[in-house]
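Take a look at this one; I'll ask things after.
As you look at this complex, bear in mind that one protein chain is not there, while each of the others sits in place.
The chains carry the letters A and B, assigned in the order they are written, with residues numbered from 1 in each.
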Amino acid sequence: MCLAVPGQIISIDDSDPDLKMARVKFGDAIRDVCIQWVEDLKPGDYIMAHVGTALSKVDEEDAVFTLESLRAMGEIDSDI
Amino acid sequence: MKYIDEYRDKLLVENLVREIRRETAREWTLMEICGGQTHSILKYGLHDLLPEQISLIHGPGCPVCVTSVEIIDRAAELGGNPKVILCSFGDMMRVPGTHSDLLSVRAKGGDIRIVYSPLDVLGIAEQNPEKEVVFLAVGFETTAPAVALAIHQASKRKLDNFSVLNSLVQVPPAVEALMRSDQNRIAGFLAAGHVCTVMGYQQYTKLSEKYKIPIVVTGFEPVDILFGILGAIRMLEHNGYGVENAYGRSVRPEGNLAARELLQKIFVNEDRKWRGIGTIPDSGFLLAPGYERFDAEIRFQLNLIESEDSELCMAGEILTGHKKPSECRAFGIDCSPEHPLGAPMVSSEGVCSAYYRYTRVTAVHQK
Partner (left out) sequence: MAGSRNMNLACPIPKSDYETVLMAHGGGGKMTQQLIERMFLPVLGNEWLEQGHDGARIPQISGELAMTTDSFVVDPIFFPGGNIGELAVNGTINDLICCGAEPLYISLALILEEGFLLDDLWKIVRSIDNAARKAGVKVITGDTKVVERGKGDKIYINTSGIGKVLPGMSISPENCQPGDVVIINGSIGDHGIAIMSERAGISYESPIQSDTASLSRMMLDVFHHHSNLHVLRDPTRGGVASALNEICQASGMDIRLYEDQLEVTESVRGACELMGFDPLYVANEGKILVILPENLAGQVLDIMRSHETGRLSRVIGHVTGEHRGLLHMETTIGSTRIIDMISGEQLPRIC
């Protein structure tokens, strides 16, 4: 429920239409993850993996935007 | 590691803490529902960084903790059966049942195996056709789709020695039950980000409107949690409410439709007993008609053992956020990680164990 880890897709095996799998990299650790429920994935994409299944594709744009606003939070702050 | 390290960044934490302090004028009590969030808050000492006006209550978001004693006892019985291979996530191995826990049953010779994924259990079933292979399914809606997938595959591969001992639960009914409770001090919720990754957060709109409380979908790293808290505080200070998504990199409003579809195919809702809380209607998953043969409770003649919670254990009050572990007279004395009286002390996500492990030194901060 809690422990979902972001990983990067290395390769995809869609030979079984009911059980699409991908080799996913977490740091330098690699594990097979079922990507059955996430569409339009390609090597290089990041997914959130929980108990061997991909729950979502990481929205990289959202991440960049959020992180940039959080960094800027310190700069806009006029209370010194 | 990408998408983890950035959210453990010191500078961003400082920015968020400063902003939260600036925005907070009144006293607020927030509840975070997910055990993983509790774990992170305590591991990183986040509660010590927050202004005193903000209290964080830890809700029943630990599926391990809320698994009923009956299920543990049944799992222990199955594990001790020489014809059975019981498979379980590591989290469940030390949770005390009425008489025993799975680790002890394994020590006495039970074939109990720790798995990382429900899909691994299929392989074990295929390699051991002469044994019955049972998977102890514990988790929220985050884990339920993986269990559903395993059942779906078992059906497709015509496995006749595979079944599931089902203790899967659902979060929103528990949230509603908490809101209906009379001791309602909760001003806002941090919703569990990975549950919402599957289920989306549209279902929280009604809840937010009904009780006029902010609900913020929140992630698990320190930056995520502080960001979620900031969102809730901003709404509260402006007397607002509504549902916000502070975990946009993982969560979409509709969640994961394919996973939800599979859930609807394999499971139906049922009432579920939550350890220490009681029965919450429609808060559990039951195998749908057509899949009964994969339900271990139907498949096995499980003795109805008298299941009892320890009298000293106040898990219910702690899991609903009414009491803190430090207010329990057994905490640290009769009850510790080595001798747990109840699940919240055993599970790594449990409120009591997290408190025990992390809060014996006050954090030292320079501002």
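What we mean here is this: contacts are C-beta pairs under 8 Å (C-beta built on N, C-alpha and C of every residue); 3 or more make two chains touch, one makes a residue touch a chain.
What you see is a predicted model; the values in this text were computed from it and never measured.
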Point to revise | Residue of B:I33, B:C62, B:A259 or B:L286 in touch with the missing chain, whole complex considered | key: B:C62
Check your understanding: Of the residues B:P51, B:G242 or B:P337, which one touches the chain left out of the display?
Key -> B:P337
Check your understanding: Mind pulling the chain B residues that touch the left-out chain?
Key -> 1, 4, 8-10, 13-14, 35-36, 42-46, 48-49, 62-64, 89-91, 93-94, 103, 114, 116-117, 120, 139, 143, 222, 336-338, 347-349, 356-366
**Study point:** For chain A, the residues touching the chain missing from this view
**Key:** 1-3, 5, 25-32, 49-51
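Here is the rule we go by: only the chains that are shown with their structure count from here on.
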Check your understanding: Okay, in this complex, where on chain A does chain B touch?
Key -> 1-6, 8, 18-19, 26-27, 34, 36-39, 46, 48, 50-53, 55-56, 58-60, 62-63, 66-67, 70-71, 73-74, 77, 79
Practice item. Give every residue of chain B touching chain A within the complex, in rising order. Key: 1-4, 6, 11-12, 14-16, 18-19, 22, 34-37, 39, 61, 63, 89, 116-120, 139-143, 145-146, 149, 152-153, 156, 192, 194-195, 197-198, 220, 223, 227, 248-252, 256, 258-259, 262, 349
